[in-house]
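One protein chain is absent from this view; the other protein chains keep their places.
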Amino acid sequence: MSRKLRMGMIGGGIGSFIGDVHRKAAAIDGMIDLVCGAFSSNADKSIQSGKDLFLAENRCYASFKEMILTEKQLLEDVKMDFVAIVTPNHMHFEPAKLALENGFHVVCDKPMTLTIEQALELEEVQKKSGKLFALTHNYTGHPMVKQAKAMVANGDLGEIRKIQVQYLQGWLSTSVEKTGQKQASWRTDPKKSGIGGALGDIGTHAENLVEYITGLKIDEIAADLGVFGDDRVLDDDGNLLLRMENGAKGTMSISQIALGEENNLAIKVYGKKGSLEWHQENPNELITHWLEEPVKIFTPNGNDLYPEALNVSRIPAGHPEGYLEAFATIYKNFATHLMAVKNNEIIEKPDYPTIKDGVRGMQFIYAAVSSDKNNAAWTTL
Amino acid sequence: MSRKLRMGMIGGGIGSFIGDVHRKAAAIDGMIDLVCGAFSSNADKSIQSGKDLFLAENRCYASFKEMILTEKQLLEDVKMDFVAIVTPNHMHFEPAKLALENGFHVVCDKPMTLTIEQALELEEVQKKSGKLFALTHNYTGHPMVKQAKAMVANGDLGEIRKIQVQYLQGWLSTSVEKTGQKQASWRTDPKKSGIGGALGDIGTHAENLVEYITGLKIDEIAADLGVFGDDRVLDDDGNLLLRMENGAKGTMSISQIALGEENNLAIKVYGKKGSLEWHQENPNELITHWLEEPVKIFTPNGNDLYPEALNVSRIPAGHPEGYLEAFATIYKNFATHLMAVKNNEIIEKPDYPTIKDGVRGMQFIYAAVSSDKNNAAWTTL
Amino acid sequence: MSRKLRMGMIGGGIGSFIGDVHRKAAAIDGMIDLVCGAFSSNADKSIQSGKDLFLAENRCYASFKEMILTEKQLLEDVKMDFVAIVTPNHMHFEPAKLALENGFHVVCDKPMTLTIEQALELEEVQKKSGKLFALTHNYTGHPMVKQAKAMVANGDLGEIRKIQVQYLQGWLSTSVEKTGQKQASWRTDPKKSGIGGALGDIGTHAENLVEYITGLKIDEIAADLGVFGDDRVLDDDGNLLLRMENGAKGTMSISQIALGEENNLAIKVYGKKGSLEWHQENPNELITHWLEEPVKIFTPNGNDLYPEALNVSRIPAGHPEGYLEAFATIYKNFATHLMAVKNNEIIEKPDYPTIKDGVRGMQFIYAAVSSDKNNAAWTTL
Partner (left out) sequence: MSRKLRMGMIGGGIGSFIGDVHRKAAAIDGMIDLVCGAFSSNADKSIQSGKDLFLAENRCYASFKEMILTEKQLLEDVKMDFVAIVTPNHMHFEPAKLALENGFHVVCDKPMTLTIEQALELEEVQKKSGKLFALTHNYTGHPMVKQAKAMVANGDLGEIRKIQVQYLQGWLSTSVEKTGQKQASWRTDPKKSGIGGALGDIGTHAENLVEYITGLKIDEIAADLGVFGDDRVLDDDGNLLLRMENGAKGTMSISQIALGEENNLAIKVYGKKGSLEWHQENPNELITHWLEEPVKIFTPNGNDLYPEALNVSRIPAGHPEGYLEAFATIYKNFATHLMAVKNNEIIEKPDYPTIKDGVRGMQFIYAAVSSDKNNAAWTTL
């Protein structure tokens, strides 16, 4: 009997993008076994997906309800420990609530829910349940993002004055949602995506990254959203001004019609004493500038890093880690926390995004949409 | 007797930054001789500067007025053809007006004047004079900027949807203006700089570059300016939203307190069919993206360029041209035009920034300051 | 009962670098379960390592012999399918031979054996056994390396004329082997490493990459090896000239004393019609040059790729894959082949390095050492 943690997956059937990412991310560090799943709202597809994933047939469920209620009955050392929810946005709330209420911990993709009301309700459910909840803001898992956060927290950069953040993609430059492309069709559908398009899909990552690295809250935003795709109703582009709680100012640029951009999340943070720059597409570099010293570039497992960065590097310097590894770090830190909980041990500061980040993300989406409706008027988060 | 054009310089004495730049830029292509100058409002300093520059002593003047009025009297093939005005902003209008009114052509640094009223008046003076006027928005002189403009003009990118432009410097991160640093002291002084700080010094370059490359006018802006330096009154930072005349949207980020940034002017333009990206600090690359093709990088004198780009490359591919060469291209195109005028020849479309660009820059500064005063309300240029 | 493949590991106990890499690489794609191991020649350490990896205690073995002979007795659907050998070089041959002779397939780290004689003998053993054998030349698993190979194979570059390859590290710049650092101590010890130091550890990767991408054999080499570390006996640096079978020429530079280099494997291949360039530290770019076209950069899952490249990308464009993913592709292709074999299916051209690559690598080491002894005389592989 393996003593790894046991994961049940909701969503992520054949042909899914993010389900496969979650599975690989959960597998890398050898702490988690996928033991069951309800991979699709279509029962046949769900079961076929489970088979393709080498699962035991009796752990391939026809629905998430069936899975949660059935697994609940299994022996303590057989049943799943937690669910991973990897469905479109509108299918996060229900399974998350049901899982928490039935004693399962939850890993959930972002944005956390369809509506702000769901987010606040889920926060209450989670509190009551006492179960763990991780939200996969995966980019915070990169060693150089940890280094950036630690540098700001340690005051290396001095007071923060200016921020530039962007998350640019181009895959919705044409009307791919009309071609039957599944990823595009639900993301452009307000019933499945919520009131934000690019805002929810990538804007929340940008918002989360800013607050994670700087340790500062975004105070208010002015958002000018764009809807460039034919017949689209949700934003596929956004240009925002930021004001941070400490007086720092900045810009955020997000887009899914920035033709040619693949997954260009990047951030620059300027302080009174130093500044830093990080690019997701080349994640193994942290570029820093200083008042009196030359440009310094930090690399994973390279010289002069904070422990927070060293701790999350898996392989020696110069062996690039990528998207899956950063994603895996969310799972690893969650799994470490969960193992501790199961062993009645205490983890000082578990480092993964939680339900609070999920609520914050929904507040960001709502503030941006509201600002945009008011011709980019300043709006508090 | 050399048949080169003869230049007289106003400003740019010993220790000046931009005066030296103008002299080198004017010299590179062998079409212009510096023959006289009023290099400083201090007569002794002016004359010493002229000597250091190997000028004949009788062509080193105590003031720009003396120079213009004296040179006017010289023989046609001796006297200066044009003046180059390289003084702080508040000293552009007067000499430019006097030069034009006395029959001299003008090359002037940017922003064009101290106030919008001066700009409009100068435009009238210039029209009446029939003399040439070049404004040194030098970044438009780069081969890859020419290529970018030509690609947009030829429709390669399709309809433009999104723009990101930034001009980031960090040299005012500390209070250098209090140390007696001359460049900093006049740029932070509204009497010498005007109502815009970073806005005038670098923001106008960003504005000009956007309109030059895209061929689109900025319709309205929302500007959130920052004043971070101790005791400063002028903006040293700005975050702006852009709306273009065709419906494209974008952001502009400018700063002189972006610590560690040297001279980071960069632009991205996204269209329906392609996109492009150019960085001043690495100016010999134009990065482009396409719907169906891989990333393509164009280089000066490389493959597949438009004539507009080929025409301004001086040396073979891989031999980097830089800031001075782009600056020199403004002078070269101005000189070519002026030689043609002197020979009663006609140049089809002289390619250098003119007094119109100068007026436009002032409108941008005024709109940004006004928007900022109204809490970043949308303001038309 | 999982229908995944079952892996037993030899070596790779607590604190190992490459053992952990193999485990993560084998786990990512969800096709392989680690079911047993002999992780150390120290029995206690082996068993503790197995426990830390959540293995069943009865599958943690005291020695590789015990493991192979015991597992052989287990039921068909319980016993391991293959062994992964992740020990220092001198401990590859014995376990590989024993595994093959007892009916187990083998994945083995490189260089394949301690001596050329062992390599040739193992090749015979493997032939007789009919079992699969994969050598983890992991860098050939990168999507952009597959694209490079496909481009050459399809003639896009024309006849190859020139090659530059380098594999540069700096971690042996100081005498780390004297500090008890395990990785350094066995790699600098000829009893454990063989006659090549950097040659075996990284030179074989460079050699393999050249032949993999170009499809050309290295005909002869002239090698000038360096031994810079105090008291070292094995090469820690090498400078080589290459002559390829088709008349192409080139250089190879390898080093473990190239201070500051992390893991800088890079290759350039120049043909009559095009050229390409790939860098391991930024593996998600393939830079190409052409006679008449601009520079083109290919990216995983980007535009215009060959199927060979598309097939190995796991995640969308712009989501960087790294070292572990490329390593995983070796495991994935091996596992796909092995599953087919188990199902009596046929795989057309399994794409992973085999025992032939292992023999070739040993020939390279021996030719280089021999050339160096003869003052860099040309030596045939």
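In order of appearance the chains are A, B and C, and numbering begins at 1 in each one.
We take it that a residue touches a chain if its C-beta (ideal position, glycine included) is under 8 Å from a C-beta of that chain, and two chains touch if they have at least 3 such contacts.
Note that the structure is predicted; figures quoted are calculated from it, not measured.
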In the full complex, displayed partners of the excluded chain: A, B, C
Residue of A:183, A:299 or A:379 touching the missing chain in the full complex: A:299
Identified contact with the non-displayed chain, of C:67, C:195, C:258 or C:312: C:258
For chain B, the residues touching the chain missing from this view: 1-4, 17, 20-21, 23-24, 27-31, 34, 53-56, 169, 171, 261-264, 280-284, 299, 302, 314-325
Chain C residues touching the omitted chain (full complex): 161-162, 164, 166, 170, 173-174, 222, 224, 226, 228, 237, 239-243, 249-251, 253, 255, 257-261, 268, 270-275, 288-291, 295, 375-376, 378
On chain A, residues whose C-beta touches the chain left out of the figure: 290-299, 302-304
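Basically, only the chains that are shown with their structure count from here on.
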Copies chain A and chain C touch via same or different residues, half shared test: same
Centre-most chain, if every chain is reduced to its averaged C-alpha atoms: A
Gap in Å, rounded to a whole number, between the CA centres of chain C and chain B: 55
Between chain A and chain C, centroid-to-centroid distance (C-alpha), Å: 34
For chain A, residues that touch 2 or more chains besides their own: 261
